[in-house]
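Step one of this worksheet: look at the structure below.
Let's turn to chain A:
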Amino acid sequence: MKPRQTLNLAATLLLGSLLLVTALFLLLFLIRMFSLGGSVLSWEFLTTGPRNAMTQGGILPALVGTLLLTALAMLVALPLGVLTAVWLTNYGRPAWLVRLLRIAINTLAGTPSIIFGLFGMALFVNFLGWEVSLLSGGMTLAILALPVIVNNTEEAIRTVPPEFRDASLALGATTRQTITRVILPTALPNILTGAIISVGRVAGETAPIMFTATTFFAKGLPSGLRDDVMALPYHIYALMTEGTHPAAQVPIAYGTALVLLLMVLVISSVAIFVRYSIRRKRQW
Partner candidate 1 sequence: MVNPQIQAFGLNLWFGKNQVLNDIDLSVHTNKVTAMIGPSGCGKSTLLRCFNRMNDLIPETRITGKVTLGDRDIYAPGTDVTGIRSQVGMVFQKPNPFPKSIFNNVAYGLQVQDAVKNRSELADRVEASLQAAWLWDEVKNRLHSSAMSLSGGQQQRLCMARALATSPLVLLLDEPTSALDPQSTAKIEELCLELKNSVTILIVTHNVAQAGRISEYTAFMYLGELVEFGTTEKMFTVPADKRTEAYLTGVFG
Partner candidate 2 sequence: MMIPYKILELKKLLMAEASLVEKMVAMSIDGLYKANGNLMKEVGVFETRVNSLELEIESKCTAAIALHQPEARDLRLILMIYKINNDLERLGDQAVNIAESVVHLKGHPAVSELPELAAMKNASLAMLGNSLDAFAREDAELAGKVCHMDNTVDDFNREIYRHLVELLKADPGQAADYLHLLRIAKNLERIGDLSTNIAENTVYFAEGRVIKHHAED
């Protein structure tokens, strides 16, 4: 065999084995989690609240809390993020403002999540007086998600071929009409993919919600925006660090982790599926 082909084979094998290693890690991870927390998984686990000082029962309030926090965060971040991206790509004037915005967005994107938590606490909980609540937590998570959505939407808009914009304007459409009738519909699948991925991330954040939304134990499900909530990631943290009966509570923590993990996996799969079906339909 010629040296070129030997090298090719070696590279292929190396990359293949690295892939296997990565997959193996994931597999081991899942197996370990299952072994530690699989025992508590049941329908009851998902549909009832904790009982008996968190040693029994389920995680329904935490599940609901996470869903509500995520929903609120996306409800705020998605429109705001998309509009910001639209402004940046289509109107962006004056130049200094654009630059300023980009610096702000990129800084936010790189900020550690604990700082979001502190910021949320300072602004929403204390200054605005919203207290530790769904509202404060949701808003904090929204700020966390914002830079990712802006960047992703901007990227999605930039992949729309400029010929579409030219054609639309040449037909007598205004910029606004071009955006709403051509650019956004074309970019929508990609925007959604990014949004879905953000959802996965937001659902799993602990630090931002620690000081702004969560409580160790809530009596029932939240009844309003000003209520504090339980949340899946925080529940794990709380059980592992402040749990009084580790023997019963550690498995529950791992079980909760599995639920959270599966939720993220499902969301990612949906995103991948959406992207796949778009790519198949797309003809340019």
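We take it that a residue touches a chain if its C-beta (ideal position, glycine included) is under 8 Å from a C-beta of that chain, and two chains touch if they have at least 3 such contacts; residues count from 1.
Quick note on selection: all candidates are chains of the complex that A comes from, given by their letters.
Just so you know, these numbers come straight off a predicted model, no measurement behind them.
Set chain A beside the options 1 or 2, and in this complex the one it touches turns out to be 1. By the touch rule above, chain A contacts candidate 1 in their complex via residues 161, 163-164, 166-174, 177, 181-182, 186, 282-284.
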